[in-house]
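Every protein chain but one is kept in place in this view of the complex.
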Amino acid sequence: MFLQQLINGLTLGSVYALIALGYTMVYGILELINFAHGEIYMLGAYLGIILLGFFTAIGLTSQSLSLSIILTLILTIIFCSSYGFTIEKIAYKPLRRSPRLSPLISAIGVSIFLQNYVMLTQGATDKVFSSIFGNAGFDFLSTRITYLQLAIILVSAVIMLLLHAFILKTKTGKAMRAVAQDKTMASLLGINIDTVISATFIIGSGLAAIAGVMVAMYYGLVNYYIGYTAGIKAFTAAVLGGIGSVPGAMLGGVILGLAESLGASYILREYIEYKDAFAFIILITILLAKPEGLLGKTSEEKI
Amino acid sequence: MPEKTWNHKKYLMPVIIALWFSFLFLPFKGIKAAILLFVILTFAIPLLKYALNLIKKIHLPADTFRGYVPSDKRYFFLLLVPLMTAPFFAEDYIIDVVINSGIYIILALGLNIVVGFAGLLNLGFVAFYAIGAYSYALINTKLGLGFWSAMPVSVLLTMLSGFLLAVPALRLRGDYLALVTLGFGEIVRLVLNNWDSFTKGPNGISGIMPPYIFNISLGKLSYYYYLVLIFVVISVFVIRRVHDSKTGRAWISLREDEIASSAMGINTTLYKLYSFAFGSFWAGLAGCLFAAKMRFISPESFSFMESVLILCMVILGGLGSIAGVVIGAVILVFLPEALRGVETYRMLAMGCGMVLLMVFRPQGLFGGKNVSIGS
Partner (left out) sequence: MSLLEVKALSKHFGGIRAIEEITFNTRSGIILSIIGPNGAGKTTLFNCLTGFLRPTKGSVVFSEKEISYLSADKINLLGISRTFQNIRLFKEMTVIENVMVAQHSKIRSGFLSAVIRSSNFKEEERIAKERSFEYLELLGIEAYAEKISGSLPYGAQRKLEIARALATEATLILLDEPTAGMNPQETDEMMARIKNLRELGKTIILIEHDMKVVMGISDRIIVLDHGVKIAEGVPYDIKNNPMVIEAYLGRETH
């Protein structure tokens, strides 16, 4: 039982971590809570189901399952990155010099728009996709671990390591860190701020896309409002780890996933109808008690 | 030679943009719809550009709309005449919508105190509306108290809840505060939805009594209209006067520059608290009026989208401008009624509208030139 919840929590946590990275990267660079990021994840989940359905319809899935999954992932990443890129150009870029809360309101607008866009084009009901994986897996210490769970955890871990290396080693990654620290200085040093911001949105959206596809395969079901809750949870994870900190987002995601799955099955069983409130309560508690998070830094306002 | 490439770009750009958006659209509606969108956009974009250029050429003065809002007090009484006589010639349906806009005006004016005056973004304002409505409903149905005794109690309870939320939350910076209020709103809704024994959960509370004056029920639409009208006038009157006092100046100084404000001897935390409490006061009143009008309330009426709607009323009219907020509320109540045929696109349009407003006119239709939100 415990081990089972541990595995479930890790799976969930990896997904939260992937989404949280998008929040934390954007916040690190623009100091903006990208409210629409949860919707990118929702779009990714929809695209995952639509594309897998498409590949099943043309018979690719039955011929080569792995090829169709890889194709789905790549296409979803391309689409979601394009969405992220476009949203930034339309809704955030013109507001870069505005007061902090203007882009936040704009982001809420984008979020509402995307939710309703999906609802109108895909219908208000759940979109179901009969799982092609079933319950395939293995038993370990009398605990069922599905291959899909294992894949989600492993893929997330690998991607996060790659991202970490990307930020530390590559030119774009270094530019990102420079912009996050001091925008004016970075631009004086010849870093193109616009390119860096675009890259941030593209990478963040790509990560959310991967999370979306994996969740779609895991649950076999999506609807247009999953982005809101998932977004809040992932944001909570980012704040928990320390917003702006990439390792923090990973840590926060895993902790939140574990807390949710272990908490729901042990501590808070009687209040299960308040499940969705947990994330908010955790979020509010962290913001009030330790707003800099586990791995974040405090900053004093300049006078 | 450069002339030619420039032309090239001019004709190619719309096609590229159209192609890009059709590509984004493709997976959700299929290839046919995407091609259709491409064709439409290819022609629409140059047209739109042309139209925008035309608008720019007209060269409106900087605060275009503001000039049309009469600032002279005498106009206010002129406005009262049609408002006073409305129930005699308008049909019930219109009166009903007007009552709704009256309730939203009070609500939006309340949020305007927090967001427009003090510059604190509150994304969970609907929670106070809900607390006001539920307090009245519960006091009325469980204790049997009438409107005139239950309403003040409910309003006080709402103020108290505003105070209690504000005490811990106000230490936070702008966007974090926004998230905490958002979370508060959701938690209130979830509690209302799940605490079956007390709030009757998703079924809601029915059998709420309308107000009475000397045994005359104000439940009749035209009577209720006057009740709401009186409260709207009171709210505009009171908020205006508070705005033009040291309290109002302290709030606006907070919005403009918190640090300078505290250097002027203003206890910034205290004034933020006041703005939360005073704002939730009006939300509580609006909640009571809503519950007494509908005679039935359920958690459905108090979702996050409702908070966003109220926020939109405030930013559409113009943050900080009382007249602007009133007009914003009226527009956003009447517009969906006028557009009933395309109701499914309402939220889509609202999301779009929020982005466009922030990008093109962040000060709202009637706001001042540089009124800013937070700092």
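The first chain written gets the first letter, and so on, giving A and B; residue counts start at 1 in each chain.
The rule is short, and it goes like this: a residue touches a chain if its C-beta (ideal position, glycine included) is under 8 Å from a C-beta of that chain, and two chains touch if they have at least 3 such contacts.
Values in this document were obtained by computation on a predicted structure and should not be read as measured data.
K.L.:
Of the residues listed, B:Ala33, B:Val238 or B:Leu335, which one is in contact with the missing chain?
P.N.:
Per the contact definition at the top, the residue touching the missing chain is B:Val238.
K.L.:
Please pick, from B:Ser253, B:Ser280 or B:Ser301, the residue that touches the omitted chain in the full complex.
P.N.:
B:Ser253
K.L.:
Among B:Ser22, B:Ser261, B:Ser280 or B:Ser301, which residue is in contact with the omitted chain in the full complex?
P.N.:
Final answer for the missing-chain contact: B:Ser261.
K.L.:
So which bits of subunit B touch the chain we can't see?
P.N.:
Contact residues on subunit B toward the absent chain are 238, 241-242, 244-247, 249-250, 252-253, 255-257, 259-268, 368-372.
As a working rule, only the chains that are shown with their structure count from here on.
K.L.:
Between subunit A and subunit B, what distance separates the C-alpha centroids? Give it in angstrom.
P.N.:
The separation of the two C-alpha centroids amounts to 30 Å.
K.L.:
Which residues, counting only subunit B, touch subunit A once they are in their complex?
P.N.:
My answer: residues 20-21, 23-24, 27-29, 121, 123, 168-169, 171-172, 174-176, 178-180, 183-184, 186-187, 190-191, 194, 259, 304-305, 308, 311, 315, 344-345, 347-348, 350-355, 358-359, 362, 372-375.
K.L.:
Enumerate the contact residues on subunit A facing subunit B in the complex.
P.N.:
Contact set of subunit A toward subunit B: 31-33, 46-47, 50-51, 75, 79, 82-83, 86, 90-91, 94-95, 98-106, 108-118, 120-122, 228, 232, 235, 273-274, 276-277, 280-281, 283-284, 287-288, 291, 301, 303.
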